[in-house]
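Only one protein chain is missing from this complex, and each of the others stays in its spot.
Right, chain A next:
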């Protein structure tokens, strides 16, 4: 019987169909003696072919009376009638079909090639599997949540499109001993992922790889070697709170709790904070927030809502020198900076420009110094304390000056008073 001619690299991997009960012969395909009914057999049955290859098939009719003609028979593929010139009558009871340059299968259960009688009734069917063998999976990445499990993700080769059902199997073993194990919980974080929930050893390397198999062949990824301790991540820091810093209009205080799951594992966490203005998509990142659970954001806009998130990297577990894997960001927490109470511009001859207190040369230099300090030491508590005191003093002094101006007092006197710097500075 003519069969498909797959490409050179193809195997005619004809998986045996699942066993069916004899009752199927009553459904399709079994001739019934004396009934006058016709049935047929298509060959080949359920072939597997490479994309671009050709197929030669036949439909052989059995019927009562014998010698039933093949004239009038026709083919459909996925419900569409095939052009008559693709078919030819081989003999009285056999109709042949020739298809060239086959496209990939439309559905993973196979393309439906059907042989019809003249009246359109179905005589027989065969399912074609046209596709590509799998390519090597790559880009395997793994992480362990709190050192209790391992989740891995990979990219299928050739972007995964083989047009055939392709099975991916994640395998792992201890590097120097032990047998191959197969991951069992798939699709946990996307279509190409697997989760190993337990029984993992620490302080010893694992080898991990992915095997892809379909009807046309198989492929294996490169082996990834890792120690669980080097790919640890945690849950995001819980209980993130953002609050104002008194009346300071350009600062917010951020506090959080270190992830409790790793508290027994002797690690030094480092944190990152990111924040953005409410109606912006641009995040600003505060790096190197090392091993502390609070930080103050400065240089913010007054009267503005900010969204803040924190994440954690558990490095230094059991003395490891390697960085861990950053956790997910915490849920966004929002807070607003206080709105400035200073009067707008144009309020009078002595109104500070831009609402700032009037400044002499000393003040200007002090302001520049503190601005530099703020920029280069976000989380320097000492600097902030002093800066806060200075700012609070400045604002208080400014309020007092405005009150006197309202009552008609001389702003110059207040300005002179404001030349006096805070003691601790």
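Everything below uses one rule, namely that a residue touches a chain if its C-beta (ideal position, glycine included) is under 8 Å from a C-beta of that chain, and two chains touch if they have at least 3 such contacts; residues count from 1.
We take it that contacts and distances are computed from a predicted model.
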Undepicted complex member, UniProt protein name, chosen from "Cardiotrophin-1", "Phosphatidylinositol glycan anchor biosynthesis class U protein", "LLGL scribble cell polarity complex component 2" or "U3 small nucleolar RNA-associated protein 15 homolog": "Cardiotrophin-1"
Option from A:114, A:219, A:248 or A:289 whose C-beta touches the chain left out: A:114
Touching residue (missing chain; options A:126, A:309 or A:330): A:126
Residue of A:45, A:188 or A:320 in touch with the missing chain, whole complex considered: A:45
Sites on chain A contacted by the missing partner chain, in the whole complex: 16-29, 45-46, 76, 78-80, 106-114, 121-122, 124-127, 165, 167
